[in-house]
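Note that one protein chain of the assembly has been removed; the remaining protein chains are unaltered in position.
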Amino acid sequence: MNTMLSAILGVLILFGVIALQGLILVYMERKVSAWMQSRLGPNRVGPWGLLQTAADIVKLLLKENIRNERSDRVIFFLAPILAFVAPFAAFVTVPFAATIGFRDLDMGAFYVFALGSSVVFAVIWAGYGSNNRYALIGAMRSAAQMISYEVPLVTAVLGVFLVAGTLSLREIVQLQSQGLWYVAVQPLGFVLFLVAATAESNRAPFDLPEAESELVAGFHTEYSGMKFAFFYLGEYAEMLVSSCVLVVLFLGGWLIPFANNANVPTWLHLLSFVSKVYLIIFLMMWFRWTFPRLRVDHLMAFGWKVLMPLALVNLLATGLIVYWLKS
Amino acid sequence: MNFQTVVDSIKVKFSRVDVEHEKVIVVPASDFLPVVDFLRSTLQMNVLDLLTASDHISENQIHMMYGFYSYANKTYLRIKVRLDRKDPAMPTLTSLWEAANWFEREVFDLFGVRFEGHPDLRRILTPPDFEGHGLRKDYERPGFFVKKPDFK
Partner (left out) sequence: MTMSKSDQSVHKRSVRFSPERSLFDQLPAETRIVSRRVRTAELRTEEFLLNVGPQHPSTHGVLRLVVSLDGEVITQCDPDLGYLHRTFEKISENRTYQQIVPFTDRMDYLGSMNANWGVAVAVEQLAGIEVPERAEYLRVIVAELNRIASHLMWMGAFGADVGAVTAFLFGFREREMVLDMFEEICGSRLTYGYIRVGGVAEDITPRFVKLAQEFLDLLPSKLNEYHDLLTGNPIFKQRTKGVGVITLDEAIRYGVTGPMLRSCGFPWDLRKDEPYSIYERFDFDIPVYYDGDCFDRYRVRMDEIGESAKIVRQALEGLPEGDFKVKKLARNIKPPVGDVYVRQEAPRGEYGVYMESDGTIKPNRVKYRTPSFSNLSILALMTVGWKIADLVAILGSVDIVLGDVDR
């Protein structure tokens, strides 16, 4: 009973934290884009416009939920929930600091990637369920894109698992504290993962499923109000989870560089983790506001003809070196 | 090649062509296609620049106005064709210039001139269920809300 209670409490805390992160990320996205486009960004609601996103959420909550007449009621309803729940659930196994984290699963990385791929269902459901042609095209694109980037993404991190010899995220960080961070061991894997993770979370320049200038809003064209907000939040949660995994796998998780990590207080570890994550997110935002969008066939070609061979080469090289070192 | 030499060379072949003023020649409708063909093949007038009409209700005529241009010789020639206001018809130029397609659709839409042989003669600027031809002088606006719009 006690574990049950603590689990529920944990989920609530996690939800609160992630929702807050979502708000902060939306605000950050607006400010970063404004900065890159020489605008001011939100500056009216609250100090420095900090409450703008909160006001937006209130607006979305008050909006009417509109559904197309011939849309598929169940699927249309479930899609935004899955889009948010899947990346949210992935946080369960992410170690935020040495002693902070919910569950340390033996197959943690596997679990995260499995949940990450299930977002594609949400997108396809949204596209199919809303009875809209733009949404359908967006969903078809998304299915193709996510599947073709899933493969190089996982192949790119296999190198890390080969070096570490474990799938537990916490153990991977602890292993990095004893030696080099894996970004130094697996530089190619890091770059591949960053690119594939950007594509995986449908961020520009890979935001084809919701390509605004072509498909209006892609798979969530017909969504409004809180359902739309869930897609929006889901996108940021997914971005957050990919950055967390990236930091854990390659950038030493909570570790502070050039310091004796054994006797550093936990809050500093947490701070280090969060700042690394935000650095990666800033990088993703930078991509978004400077690159044009790829075309769908170029995107597929890039995934299969560039990323995939590189990931395979990386995997093969890592495997050979690990084998040679061990024997 | 200036305007006068162009007109002279046309007049040698087509006797029924008149000069209206120093930019425009008037061609009878029956001679129109041969003249255009002559302009295109012999005088290198390879651009259809202007295709429009104007309503002259007092003369009971619709005047077609064509503008042809030659990039090579930098000569501009306008051709006026006088048509009867009742059931005006012209041969289409779409087989010679694709540019004529939309121009002719516009003239059909706003003046009701039929272009014989046009592949896709339908209204372009006004809605498909529009009645009448807007740029004719005797066109009367039907007033607002006389007809319930049909949104099927």
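In this document, chain identifiers A and B correspond to the written order of the chains, with residue numbering beginning at 1 in each.
What we mean here is this: contacts are C-beta pairs under 8 Å (C-beta built on N, C-alpha and C of every residue); 3 or more make two chains touch, one makes a residue touch a chain.
As the structure is a prediction and not an experimental result, all values here were calculated from the model.
Which of A:Arg39, A:Lys59 or A:Arg103 touches the hidden chain is settled by the complete complex: it is A:Arg39. In the full complex, subunit A makes contact with the omitted chain through residues 33, 36-39, 68-70, 131, 133-134, 136-137, 141, 204-205, 207-208, 211-216, 289-298. Considering the complete assembly, subunit B touches the hidden chain via residues 21, 23-24, 46-50, 52, 54-56, 65, 67, 71, 74, 76, 78, 97-99, 101-103, 110, 112, 120-129, 131-135, 152.
We adopt the following convention: only the chains that are shown with their structure count from here on.
Subunit A and subunit B have Cα centroids separated by 61 Å.
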